[in-house]
Structures are given as C-alpha cells and as structure tokens.
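Shown here: the complex without one of its protein chains, the others still in place.
After this line comes subunit A, so read on.
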Amino acid sequence: MLTVLVFAPAAVALVLLALPRTVPDAVHRTAWTVTSALLLAFTAALWAAHGTGGGYAYETRVRWMPSAGVGYHVGVDGLSLPLTVLTCVLFLACALYSWRERRRVRAHAALFLLLQTTCLGVFVSLDLILFFVFFDLSIVAMYFVIAGWGRDQAARAALTFFLYTFLGSLALLLGFIGLYLAASPHTFDMTDLTRADPLAGRPVAAGLVLLALGTGLAVKTPTVPFHTWLPLAHTQAPAAGSAILAGVLLKMGTYGFLRIAMPVLSEAWRRYALVVVVLGVVSVLYGALVALAQTDLKRMIAYTSVTHMGYIVLALGAAATATAPGDEDARALAVSGAVTQMVSHGLLTGALFLLAGALHERGRTYDLAAYSGVAARAPVLAAATAVAFFASLGLPGFSGFVAEFQIFTGSLGPRPVATCLSVLGILLTAALLLRAYQQVFLGPLRLPPAPGSPRAFPDLRRREAAAVLPLLALATLLGLAPRPLLDTVEPASGLVLEWLAR
C-alpha cells in the first residue's frame, strides 16, 4: 500500500520523462495534477480507513541489506498520517498553482513528482537508512527546483541550501550509525531501536548521538543558529518550491525529533530538555524580531517560519521536562500541539508563499515598500492574504490557534519562564504581519513602476485561487473542528510520551 503511494509519483515522473519531446505541455500539466489529486484521495482514504487506533498501520517489512542491518520497513501511525496527507495537499496545490509555469514544463512536473516521492518516503520510513535516503534525495530534488526555476541568484542560493542541509544530513547519518553500533544485534530499524532503547545507561554516548542527531535535525527544522540557509533559499526559490520547502521539508526536522530522537534517546532527551527549550525560545523570539525588520515579503515569511517551528521545538522540550506527577495532561497537550502546529504551519505557510508568489508575478518584486493600497486593484488577493495573515498570527478559528494554544498551555506548567517569553512571539508576529499588510494592501494605491505601459495588476486568477483557497479552508476547518486530527494524533503522541518517560 504505502510502497505504491510512495513510488507512484516517481513512476509517473519517469513516464513523463520517457515521453517524446513532441508531447504538448498540457499533457504534462494534466498528468501531474491528476496524479497529485489521486494521491491525495488515496492518502485521505488510508487515513479514513486507519481511524484513530494506535500503532503502525499498512506496515511492510522486507529484507534489504540484512548484513548491514538495513531493511525496507514502512508504516504509518497517528504522527505520520497527517503529515502524509498534508504533503499530498500541498503538492496538489503546487500543481494547480504551477499551471501557468512556462519554462521546461515537463522537467518541472517530473521533478515535483520525484520530490513528492521523497517527501512521502521520509514520513513513512521506519528504517533509519531508508529515512536517510529519502531525506537526502529530497535535498537533491529541491536543489534542482531552486536552481532550475529560481530567480537571478538561484544558483548560489541552491548551492548554499544544498551544502548546508547536506552537511546537516551527514551529522544525522553519523547519529544513525551511532545508534546502529549501540544496538545489539546491530540494526537500523526504528521500531526495534525504540523497543531496545540501546543507549540507556550510557550517558556520554547517548549525549554524543543526540548531539549528532539534534544538529542534523536542527539544520532542517531550522532552529537558530542553523537557519541562515532558509531566507536565502526562499527568496530565490519559485513560489511552488518555497511552499513545498517551508510546508513539507521543514517538517522533516521536527518529525525526526518526534519519531527518532525522543523515543530512541529518551534518557538523553530528558537530560538535555533544557537545551531544547532554550533553542525553541531563542528561535521564536529571534525569528520574530528579525522578521519584523525585513523589507522583503518572502524573507519575512521565511523568518516567521523560524518562529513557528520554534514553538514546536519548545513544546517537544517542555514535554520532556519532568515536573510534579499528574501533569501528564499538560505534556500530552504540548506534544499534540506540536503535531498540530506541523500540519497548521504547512497549510498556512504554503498559502502564504503561494500568495507572495502571486503578488510577485504581478508586481515583479517582493519589496514591501514598492506596494501600497493593492486592495483597490486586487480585492480577492487582499482578502485571501488577510485571512492567511490572521490565521498565521494565531487567530482563533484557524488551525494556528489550536496548535499554539495547546503548545503554550501544555508547556507553561513544565517551563513557565520559557513559555511566558515565547508567548511574546505571537504579539511580535501579529505586529510584523499587520505592518506588512498595512503597507502592501491598505492605504492609497501605488504599484511598483513598470517600464513602458502601466502595469496590469489582475486580481487572483481562478487557478491561483483553486490552489490557495482550499489551503485556507482546511486551516479554518482544523481551527473550528480539530477533533478528527487530534483523535488520530493523540494515541501516537501518547505513545511517544510513554517511551520518553521510561
């Protein structure tokens, strides 16, 4: 089941690449969109059939490299199912959004399909090496997306992105090898490792392995100070690439914390929980402050991602803080808030980047000061952006509030000072988003100068609306009725907490 899900997009990509060059672009576009839609339907059906039970579903375990302890092991549970569905939603949105892409349509579609394979692969892998392979391939595919369809400095940004995150993934591999060597019998299987708790009672080794894993995942998340690749990559990447990068690829980092670091290295995670919490708080406040000072819309959104991912890191650190007995409620709240935030941030930042792309397509610049009063020309774009901004600043009724309220409420008991500080993040986020909104959309009309004729500034097109509005609708749905998501997440996050507590 999952194997089909993961490799279907790659297979379609290969078919597209094998087609003769004379095939019109529309075929590629249609094939891409239809594949994405089918995959979304398939994952949604998997979720519906899985229900709210605990444990792994749709597991497949095949021997791959038995001598090295590597197996092909895939499966999903309440932590990964929402993320696979999110992945499919975002890829479908990108397929719809990219309908107007004119440059190398075939390669574009094939590359995104391959990227989808790697993203889905990361979330369903239950073997460290398999996880690593998909993790690395996603970097490769994203490199080509940025380099091939980015803006003028794309080559440099793509290289920075690739080298930085690749370095991170090497640290990750080092950690994986450490886990492999510590386990007896040697294995890379996540479920076996979680059960065996290989580094229990060996604090130094566990600390080193956690350092390696933590560094690798922190680069991907990204947390301060490993975030500098992010704004650069986002400013140069095409809108759809940014949406996937922020919406899906960043989640791999926090998902790795939740799936690997917390259960397998529970003792070390508890010991160094304070470090994690501090990293989270610093990411929240620093990201928000830097975002406040940005004059470039995409850079600003990129830094708010640092803030939003910081909340997740804070929650995961706070969940490991042992305090008075009876605060299991709070810790469960923090972890389920972290998972909700992953889904919510994926939807919202995806929408934000696509909207930013739409603005750029019309005004040819991301410079905030170049726009004013755009609401007069593009009321639908202005309204959609307003909804996305307010959802992103954590307004109740949208998914961001459900996530952040859980994170704050759950983390405050275990970590009062850190949580009180990071609550300031939502105020700073509100300030920076409203400032930007006021500048671009409100006030007297002024559009960026265009050479020659006055600039045509059409409102949101139907295809763009079809990509963005469903994301916002889903965020609203999650904000008003989070139970279906939380019912799926809770058993799995409870299991993580059990492993963490042993």
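Just so we're on the same page, a residue touches a chain if its C-beta (ideal position, glycine included) is under 8 Å from a C-beta of that chain, and two chains touch if they have at least 3 such contacts; residues count from 1.
Quick note on the criterion: contacts and distances are computed from a predicted model.
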Per UniProt record, missing subunit out of "Phosphatidylinositol alpha-mannosyltransferase", "Branched-chain amino acid ABC transporter permease", "NADH-quinone oxidoreductase subunit M" or "Acetolactate synthase" is "NADH-quinone oxidoreductase subunit M"
Touching residue (missing chain; options A:116, A:294 or A:341) | A:294
Among A:55, A:225 or A:449, which one is in touch with the chain left out?
-> A:225
Residue among A:375, A:447 or A:467 touching the omitted chain | A:375
Spell out, residue by residue, where the missing chain touches subunit A.
-> 160, 163-164, 225, 228-229, 232, 286, 289-290, 292-294, 326-327, 329-330, 332-333, 336, 373, 375-376, 379, 383, 386, 390, 395-397, 401-402, 405-406, 408-413, 416, 419-420, 423-424, 426-428, 430-431, 434-435, 438, 441-445, 482-483, 486, 490
